[in-house]
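For this view, one protein chain was removed and the others were kept in their places.
And then chain A:
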Amino acid sequence: MADDLFKALADPTRRTILDELTERSGQTLFEICSRLSMKHQLGISRQGVSQHLAVLEAAGLVETRREGRYKFHDLNTAPLRQITERWPVPHPSGPEDSTP
(Lines give C-alpha, C1' and ligand atoms only; values in the text may rest on other atoms or scores of the structure.)
Protein backbone atom coordinates (compact mmCIF):
# COMPACT_ATOMS: atom_id res chain seq x y z
CA MET A 1 0.00 0.00 0.00
CA ALA A 2 2.74 2.45 0.98
CA ASP A 3 4.72 1.52 -2.14
CA ASP A 4 1.68 2.29 -4.29
CA LEU A 5 1.32 5.65 -2.60
CA PHE A 6 4.93 6.74 -3.07
CA LYS A 7 5.01 5.45 -6.61
CA ALA A 8 1.86 7.44 -7.38
CA LEU A 9 3.31 10.64 -5.94
CA ALA A 10 6.68 10.26 -7.64
CA ASP A 11 5.43 11.43 -11.03
CA PRO A 12 4.96 15.16 -11.76
CA THR A 13 2.01 14.57 -14.11
CA ARG A 14 0.20 12.58 -11.44
CA ARG A 15 0.85 15.35 -8.93
CA THR A 16 -0.63 17.82 -11.41
CA ILE A 17 -3.71 15.62 -11.75
CA LEU A 18 -4.06 15.72 -7.95
CA ASP A 19 -3.69 19.53 -8.04
CA GLU A 20 -6.49 19.79 -10.57
CA LEU A 21 -8.74 17.44 -8.61
CA THR A 22 -8.06 19.55 -5.52
CA GLU A 23 -9.46 22.52 -7.41
CA ARG A 24 -12.58 20.57 -8.31
CA SER A 25 -13.32 17.00 -7.35
CA GLY A 26 -15.59 14.91 -9.53
CA GLN A 27 -14.13 15.29 -13.03
CA THR A 28 -14.67 13.24 -16.14
CA LEU A 29 -11.66 11.87 -18.02
CA PHE A 30 -12.36 14.53 -20.65
CA GLU A 31 -12.12 17.36 -18.12
CA ILE A 32 -8.86 16.01 -16.67
CA CYS A 33 -7.38 15.72 -20.17
CA SER A 34 -8.55 19.25 -21.02
CA ARG A 35 -6.96 20.68 -17.90
CA LEU A 36 -3.64 18.92 -18.53
CA SER A 37 -3.42 20.02 -22.13
CA MET A 38 -4.91 23.52 -21.94
CA LYS A 39 -3.75 24.68 -18.52
CA HIS A 40 -0.48 22.79 -18.26
CA GLN A 41 0.45 22.30 -21.93
CA LEU A 42 1.07 18.62 -21.23
CA GLY A 43 0.86 16.62 -24.43
CA ILE A 44 -0.33 13.32 -23.06
CA SER A 45 -2.68 10.97 -24.85
CA ARG A 46 -6.00 10.06 -23.31
CA GLN A 47 -4.67 6.52 -22.81
CA GLY A 48 -1.67 7.97 -21.00
CA VAL A 49 -3.92 9.96 -18.67
CA SER A 50 -6.01 6.83 -18.05
CA GLN A 51 -2.87 4.97 -17.04
CA HIS A 52 -1.87 7.73 -14.63
CA LEU A 53 -5.36 7.65 -13.15
CA ALA A 54 -5.11 3.88 -12.70
CA VAL A 55 -1.90 4.34 -10.69
CA LEU A 56 -3.54 7.04 -8.56
CA GLU A 57 -6.55 4.80 -8.07
CA ALA A 58 -4.34 1.87 -6.98
CA ALA A 59 -2.86 4.18 -4.34
CA GLY A 60 -6.33 5.16 -3.18
CA LEU A 61 -5.74 8.82 -4.03
CA VAL A 62 -8.39 8.86 -6.75
CA GLU A 63 -11.73 7.15 -6.60
CA THR A 64 -14.05 6.63 -9.52
CA ARG A 65 -17.77 6.98 -9.25
CA ARG A 66 -20.39 6.04 -11.78
CA GLU A 67 -23.38 8.26 -12.02
CA GLY A 68 -25.85 7.21 -14.65
CA ARG A 69 -23.94 7.03 -17.90
CA TYR A 70 -21.01 9.10 -16.66
CA LYS A 71 -17.87 8.26 -14.76
CA PHE A 72 -16.35 10.82 -12.41
CA HIS A 73 -12.99 10.91 -10.65
CA ASP A 74 -12.87 12.11 -7.07
CA LEU A 75 -9.87 13.07 -4.96
CA ASN A 76 -9.23 11.16 -1.75
CA THR A 77 -6.36 12.57 0.31
CA ALA A 78 -6.87 10.14 3.20
CA PRO A 79 -3.94 7.86 2.18
CA LEU A 80 -1.58 10.85 2.59
CA ARG A 81 -2.10 10.57 6.34
CA GLN A 82 0.19 7.53 6.26
CA ILE A 83 3.10 9.88 5.54
CA THR A 84 2.70 12.06 8.61
CA GLU A 85 1.84 9.09 10.75
CA ARG A 86 5.14 7.52 9.77
CA TRP A 87 7.19 10.72 9.90
CA PRO A 88 5.33 13.11 12.21
CA VAL A 89 5.43 16.79 11.34
CA PRO A 90 6.40 19.08 14.26
CA HIS A 91 3.42 20.84 15.71
CA PRO A 92 3.29 24.49 14.54
CA SER A 93 3.08 25.74 18.14
CA GLY A 94 6.28 23.89 18.96
CA PRO A 95 9.68 25.19 20.03
CA GLU A 96 9.98 27.43 16.92
CA ASP A 97 7.22 29.68 18.18
CA SER A 98 8.56 30.08 21.67
CA THR A 99 10.37 33.38 22.02
CA PRO A 100 13.77 33.22 23.70
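A few points about this structure:
Convention: a contact is a pair of C-beta atoms (placed from the backbone, for glycine too) under 8 Å apart; a residue touches a chain by one contact, two chains touch by 3 or more; residues count from 1.
The rule we apply is simple: contacts and distances are computed from a predicted model.
Candidate names were "Multisubunit potassium/proton antiporter, PhaD subunit", "VOC domain-containing protein", "Transporter substrate-binding protein" or "Putative MnhB-related membrane protein", and the UniProt protein name of the unshown chain is "VOC domain-containing protein".
Within the whole complex, the absent chain has one touching residue among A:Arg14, A:Arg35 or A:His52, and that is A:Arg35.
Contact between chain A and the unshown chain involves residues 24, 27-31, 34-35, 38-39, 46, 69-72.
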